[in-house]
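Only a single protein chain was left out; the remaining protein chains are all shown in position.
Order of writing sets the labels: A, B and C. Residues in every chain begin at 1.
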Amino acid sequence: MMSEPLLQAVDLECERDERLLLQNLSFSIVPGTLTRVEGENGSGKTTLLRILAGLNDAWTGELLWCGKPRAHDRESFHRNTLYLGHRPGIKPLLTPMENLRALMAGRRPVNDDVLAQALAGTGLAGYENVPCRNLSAGQQRRVALARLLVADEPLWLLDEVFTAIDAEGVKAIEALLQQRAAEGGAVLVTTHHDLQVPGMRRIVLGGGRGNE
Amino acid sequence: MWQFFHKLGSPKWFFGIATRFMPWLLAGGLLLLAAGLIWGLAFAPKDYLQGNSYRIIFIHVPSAFLAQSIYISMAVAAVVTLVWRMKLADVFVKAIAPVGLLFTFLALFTGAIWGKPTWGTWWVWDARLTAMLILLFLYGGVIALDRAINDEKSAARAVAVLVLVGVVNIPIIKYSVDWWNTLHQPATFKLTEKPTMPMEMWLPLLLSVLGLYLLFGWLACIRMKTEILVREQRTRWVRELVLAGRK
Amino acid sequence: MNSAGRALVKPVEQGVGVFSAMLAVFARDVRVAFRQRQDLLNPLLFFVMVVTLFPLGVSPEVSFLQQSGAGILWVAALLAVLLSLDHLFRHDFDDGTLEQLVLQPQPLFLLILAKTLAHWMLTGLPLVILSPVLGVMVHLDGNSIAILCLTLLIGTPVLSLIGSIGAALTLGLRSAGVLLSLLIIPLYIPVLIFGTGTVAAAAEGAPVGGYLALMGAFLVLALTLAPFASAAALRISMSNS
């Protein structure tokens, strides 16, 4: 079932500090696929994800959301896109529960039982009410990742998801992403971890061209 | 119409036009300014109230005019930057902000010196001078912000937001400073406010204002050209232009 | 992670109302602030200390203090607010919550308005509440103190709102704190003038209703325009990081 692309980039170009970071980049992200953005350090992976997420506005080219220019309905785009960046978006002074609640608040109200289940799913059962600053870096990232277990946004943009996660966690997350793609979600990840998923698409940055 | 607008924003097009107009702007500006100043210094009649010190008006008023109109023109360019993302508008704001700062400083400095023979003191918290001082701060902020942001495009857009916020505030600042002035020192003798000014004073003033505007045009052109060179040096047309100019 | 019960992925059509999103932003900021109460106290201590400097540095004479007390308090409050503004977005920027705020499917300027109101409630409002005590210490009479509090009550939200623009513009820059002051202080001048001017007018027995109304107009103007400017500035700063 090849459906219409969710997000389409046409001739994306981004210049940063006098350097052409992205050039002639065109690709489309289709539901039901897992795409990995590849490239060495400094090749613009994070910048690309920030552009796609709508955080970085300093680009030229075209971005189409469901076939229409993204700027036309930004709210619907944001409602249907989940972005996890380098910085996990977790307040160290709040507990995992409070953090998760705050992150979901502007999107979809979810009751606390579901959130507790999500936290438990990331291995944080029992830590629900410990301030996040007392958690390890990996645990803090897991709080952010707990969102993936309740998220219903069709498009996921995940920057370096596996950072600070242990081997077992990595395997579980891999399975989650794969399953998400199988369900019809679209997942875009950047990672240096050697991700091996059948049917995975690639966007290679730095010298290479878009779309496998 | 749209095509014209687009062309207007093209640095290459501007570069050509500016190069053609600059000699005229420079010559006209220097001529008018010199005429206005010499007339004002040597030939205009003495003011019956302030004596000869009023001759400072021929540089004080043009500087103050420019200080204000440069800020307003920056605000117009800021709207263009934010709405149409026109390259030339960013270049304009960045190039002329220091010019605006200089004219604001000149207006303040000449005002202060004028104050000595008129009020007997270098500085009076007069409404106009105070408003000018705040304008100087606004210019300083714009330049400081521009310098602080490395990325050119972000700097241009951030400065545009700041300039717009400033321009919304200028009338409020002006009004509140006027009010504050009446509150603390009612009805002082104003420097430039004259009920009647004879023609012999108006004309040289008009000439020097016009001359200074032309010189400002020239300054804007050459500074924008420099800025365009810096930004566009990797483009083909700049390369061709520079290499052609060498021969 | 069992998927048996889960439906296939469909686009999300309906979201949360903007008011509850704003409320959540507000509540989170207040909660974070109360987890770190020392930070709440800092601007207040700064306020008290700056006011103390004037009798020590200029003159403890009653007539001097009476005459300039309102001005001193206003300047000190302005500086205290300025000092606290640097934190308005910085922590959120550092830990990534600001990214998530920008990406919410809600009008950004309203979320920023909620944040700014939380900032005012946590810094400006305590200053207003503390000001009568300091007013007594600089020998202001009862009527002046009441008017002073009223002007601070109307004026400090304006300070927070205008300040949020500066905080957004200088986000992520080196020496952002000093730069923020440079950008914002000129914009604070009208509020300062009318804040102290109203108290002075009241001390002379002039009616102050008109001036207070004018300050109210400033507040309305800042409420309607400042969040837009901050939102635009925030997007620019985000693009740059």
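Definition applied: a residue touches a chain if its C-beta (ideal position, glycine included) is under 8 Å from a C-beta of that chain, and two chains touch if they have at least 3 such contacts.
Everything below uses one rule, namely that contacts and distances are computed from a predicted model.
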Options "ABC transporter permease", "Xanthine dehydrogenase family protein subunit M", "Cation:proton antiporter" or "Heme exporter protein D": UniProt name of the undisplayed chain: "Heme exporter protein D"
Neighbouring displayed chains - absent chain, whole complex: B
Identified contact with the non-displayed chain, of B:35, B:76, B:113 or B:183: B:113
Footprint left on chain B by the chain that the document does not show: 37, 41-46, 51-53, 55-56, 59-60, 63, 98-99, 102, 105-106, 109-110, 113-114, 116-117, 215, 218-219, 222-223, 225-226, 229-230, 233, 238-239, 242-243, 245-246
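The working rule: only the chains that are shown with their structure count from here on.
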Contact-graph distance - origin chain A, target chain B: 1
Centrality ranking, top chain (CA atoms only): C
Mean-CA-position distance for chain B and chain A (Å): 48
Where chain A and chain C are represented by their mean Cα positions, the distance between them in whole Å: 34
Junction residues of chain B, two or more chains touched: 151, 153-154
Residues of chain A engaged with two or more neighbouring chains: 58
Residues of chain B touching chain A in the complex: 150-154
Of chain B, residues touching chain C in the complex: 82, 134, 137-138, 140-141, 144-145, 148-149, 151, 153-154, 157-158, 161-162, 164-166, 168-169, 172-173, 175-177, 179-180, 183
Chain C residues within the chain B interface of the complex: 162, 165, 169-170, 173-175, 179, 182-183, 185-187, 189-190, 193-194, 197, 200-201, 218, 225, 229, 232-233, 236-237, 239-240
